[in-house]
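Missing here is one protein chain; the remaining ones are kept as they sit in the complex.
Naming follows writing order (A, B and C), and every chain is counted from residue 1.
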Amino acid sequence: MTGSLLGHLNFLGAMFLFAVGMFTMLAHGNLIKKIIGMNIMDTAVFLFVVSLGYIRGGTPAIEASGPAAQYVNPLPSALILTGIVIAVSTTAFALALVVKIHARFGTIDADEMVRRMRSGPQ
Amino acid sequence: MPDLILSTIASYLVPLIWVYGAYVIVHGHLSPGGGFAGGTIIASGFVLAALTWGFDRIRAGFDENVLGTADTAGVLAYVSIGLAALIRGGWFLSNLGAGYPPGIPGRLFSSGAVWLLGAAIGVKVTTTLYGLFARLAESQPAREGQPRGEPR
Amino acid sequence: MRLLLVVLTVILVGAMLSIVALGLPEFGTATAPTRNEMVRRYIEEALPETGAVNSITAIVFDYRAFDTLGEATVLFAAAAAAAAVLGTVRRD
Partner (left out) sequence: MTSRLLPLVVVLPLAAGFLAAWAGRKNIALVRAGAIAVSVAHAAISLALLAAASRSGPLVHLMGGWAAPVGIELRLDLFGAVVLFLIGGLNSLVMVYASRDAAEETAPGVEPWYWSLLLVLLGAMSGIAVTKDLFNLFVMTEVSSIAACGIVAVSRRPAALEASFKYLILSAVGSGAILLGTGLLYAATGYLDIDRVSEVLREVAGSFPRVTMAALALYLVGFGLKAALFPLHVWLPDAHSTAPSPSSALLSGLVVKVYVVALVRLLYQVWGVELFSQSPGPTVLLLLSWLAMVLGSVFAIAQRDLKRMLAYSTVSQMGYIFLGLALASPNALAGGLLHIFNHALMKSCLFLAAGVLISRAGTRDIAAMAGIGRAMPLTTAAFTVAAMAMIGVPGTNGFISKWYLSLGALDLGRPVHVAVVIFSSLLNGVYYLPFVISAFFGAGHYEKRVTEAPGVLLGPVLILAAACIWTGLFPRFPLDQLISAAHGFLGR
């Protein structure tokens, strides 16, 4: 089943992005960078799923009048529309938490935050 | 005191963005777009207006109450459309099967509940996204607790 | 030390996922398992069954409208949670 690299370019790109996002998330102590990493990871998954729907030479499934084989599968696009909104919501909530953390602890660095939390009054 | 260039351009652009967003919302069943895309566009119009003239000016027209009410109304409308279908047709959120009028395909007012649901989501997304932006932008990180480390 | 561990983990996960991706049917082919009767249904029957010209909208607001309710709820929950968190930081 192993196919050509070129034929899987989108999927490989998505997996690469996923790894990049994961790295950004794990390697940085900065909370904002963690959120950015999370978004890159989500975007990678979106790229992957949307790519599943594509068909070579296909057009978007709007005003479909010919045979279905000419059109891109609309289902992955519809799913990812939902996925994007979910990612936006998570990001918004995470940013709100960072704003509040900054207000409370005066830092947006994960390690520094834990240190100040331990030393400061609870 | 809003910047002259910004405020002049924004005063032309903001209504245009709103109209375009409304267009995208109500034509969701005919062309690319829909409630989410259109709602985001309208919200971005609000964001531009808020950045230009300040949040207080926006609040004069759309205060917390109006936004909160529109938010709840949008998503409750979605649920009510679904519940009405459950009562009439037996399945939650069913469309033509529950007697929503299909209209003439391709016209603006067609496709029954799809159109209504899109509009409801459009209202909800507009208010929520702008509300989130306003809350994040207006919060004052240095107001409480320890002094902050770096400048904002 | 921690960075090295992270790099190794990420390379491992990335490599494994890439191998998995190579096992998928090629991008854009008509013989992929996803090109089943559902695609035909969504494209050809969407207009008569839902009245929407745009198949994606037909899926989002009709075939899978319940997902969209969930999605609106996520947005609502995030806004509510953000409001709860930021509530005490407000200027007014």
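By our rule, contacts are C-beta pairs under 8 Å (C-beta built on N, C-alpha and C of every residue); 3 or more make two chains touch, one makes a residue touch a chain.
The shown structure was predicted, so the numbers you read here are calculated from the model rather than taken from an experiment.
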{"item": "Omitted chain - touching chains that are shown", "value": "A, B, C"}
{"item": "Among B:44, B:94, B:110 or B:126, the residue in touch with the chain that has been omitted", "value": "B:94"}
{"item": "For chain C, the residues touching the chain missing from this view", "value": "16-17, 19-20, 23-25, 32-36, 38, 41-42, 62-67, 69-71, 73-74, 76-78, 80-81, 83-85, 87-88"}
{"item": "Residues from chain B at the interface with the omitted partner, ascending", "value": "68-69, 71-72, 75-76, 79, 82-83, 85-86, 89-95, 97-98, 145"}
{"item": "Residue ranges of chain A at the interface with the undisplayed chain", "value": "1, 18, 21-22, 25, 31, 34-35, 38, 41-42, 44-45, 48-49, 52, 76, 79, 82-83, 86, 89-90, 93-94, 97-98, 100-101, 104-105, 113-114, 117, 120, 122"}
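Convention: only the chains that are shown with their structure count from here on.
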{"item": "Chain centre separation in whole Å, for chain B relative to chain A (CA means)", "value": "23"}
{"item": "Cα-centroid distance, chain A relative to chain C, in whole angstrom", "value": "10"}
{"item": "Intercentroid distance (Cα basis), chain C paired with chain B, Å", "value": "21"}
{"item": "Where chain A touches two or more other chains at once, by residue number", "value": "60, 62, 81, 85, 92, 95-96, 99-100, 103"}
{"item": "Contacts with two or more other chains, residues of chain C listed in rising order", "value": "47, 53-54, 56, 58, 60, 68, 75, 78-79, 82, 86, 89"}
{"item": "Residues of chain B touching chain A in the complex", "value": "31-32, 34, 36, 125, 132, 135-136, 139-149"}
{"item": "Residue ranges of chain A in contact with chain B within the complex", "value": "60, 62, 81, 85, 92, 95-96, 99-100, 102-107, 116, 120"}
{"item": "List of chain C residues in touch with chain B within their complex", "value": "47, 49-54, 56-58, 60-62, 65-66, 68-69, 72-73, 75-76, 78-79, 82-83, 86, 88-91"}
